[in-house]
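Notes follow once the structure below has been shown.
Up next is chain A:
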Amino acid sequence: MLEIRDLHVKFHTREREAVAGISLTIRDGEILGLVGESGSGKTVTAMSIAGLLPRKQCRLSGEILLGGKDLLHADRSELRKIHGNEIGVVFQEPMSSMDPLMKVGLQVGETLRIHTDNSPEERKKLVLAALDDVELPDPEAIYNKYPHELSGGMQQRAMIAAAIASRPKLLLLDEPTTALDVTVQAQILELLKKLNRTHGISMMFISHNLNVVRKLCKRVAIMQRGELVETGDTEKIFTDPQHPYTQRLISAIPTRTRKEPV
Partner candidate 1 sequence: MKYAAKRILLLLITMILVSFLAFLAFEIVAGDPAQTMLGTEATPERLEAVRQELGLDRPFIVRYFSWLTGFFSGNLGVSYNYKQPVWQLIAPKVENTLWVCFISFILICIISIPLGIWSYNWTNKIWDFFRTAFNQLCMAVPPFFTGILLSWVFGIVLKFFMPGRFPDLHKDFAGALRHMFFAAVCLSIPRIAMTIRMMRSTVIGEMEKAYVRTAISRGNDRKGVLVGHVLKNSLVPVVTFLGQTMAEIIGGSIVVEQVFGIPGLGRFLVASISNRDYPVVQAIVVILAFWVVIAGTVADLVNQAIDPRLRLGGSK
Partner candidate 2 sequence: MRIKRNGYLTAGLILTGIIVLMIIIGMFWTPYSPLTMSAKEKLQAPSLRHLMGTDNFGRDIFSRVLKGAGTTLTIAAATILIGSVCGTIVGALTGYFGGVVDDVLMRFNDALTAFPSILLALLVISLVGPGNKYNVILALGIVFIPSYARITRTAFASLRDANYITSARLMGASNARILLVHLLPNTVRILLPALTIGFNNAVLAEASMSFLGIGVTPPDASLGYMLSEAQGMFAAAPWYSICSGLVIILLVFGVGLIGEGLQRGEREVE
């Protein structure tokens, strides 16, 4: 459903390319994990898919095809039609990613307001449904709250609701659980799995945490220094990593079951 072909991104202020020629596909209805340490180019990859890179400050080449359209070279008005409507994005810090002065319900309904001609009443109904989808208790009350009145986990749920409200084909999740507590993190992962199953939304899940990715994704891509080092079935990569970097990454995961060397 989404195909990246030989993507290069270079910021004018940096010597090295942030993304140095990666090719990757996201299949219909799958959750693809994109793993790498900070600075490996995984967020830049996601932002170039979402069309959120500052174009004046970087040089882009390659193609990103969504249903036959090249997102990388689309103009602003084309991108705006895709933003929120075909691609939803969830960012790392829910608190700072939400407009602090706008009621949660309005933020969740923003994509509907922009991309559909629904009446306000219809829109509200859809927003409440979306809030219900992300398992927020009492959507009617949440609708009228401000972001600071919610906990971090609830904020992130609201952000997910906002991203899926107008039923995009693809959801980009940029470390959505990194800023959250471990227990909340697990709940959000369950929620994402459920949304993937029930709505059939394809997702790209970016994380530096292999364990999280293992729980969620069938397929995973590993990035290092702007390059894709390994792509494949998650379980296969975990049990039989090919690339030395992947091997190091996996051996660095602390586990309770691993036997201590005698």
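The working rule: a residue touches a chain if its C-beta (ideal position, glycine included) is under 8 Å from a C-beta of that chain, and two chains touch if they have at least 3 such contacts; residues count from 1.
Here is how the candidates were picked: all candidates are chains of the complex that A comes from, given by their letters.
Everything numeric in this text was worked out from a predicted model, so none of it was measured.
Enquirer: If you apply the contact cut-off given up top, which option from 1 or 2 ends up touching chain A in the complex?
Expert: 1
Enquirer: Within the complex, which stretch of chain A touches candidate 1?
Expert: 50, 52, 76-77, 80-85, 87-89, 91, 93, 96-102, 110-111, 114-115, 146, 148-149, 159, 162
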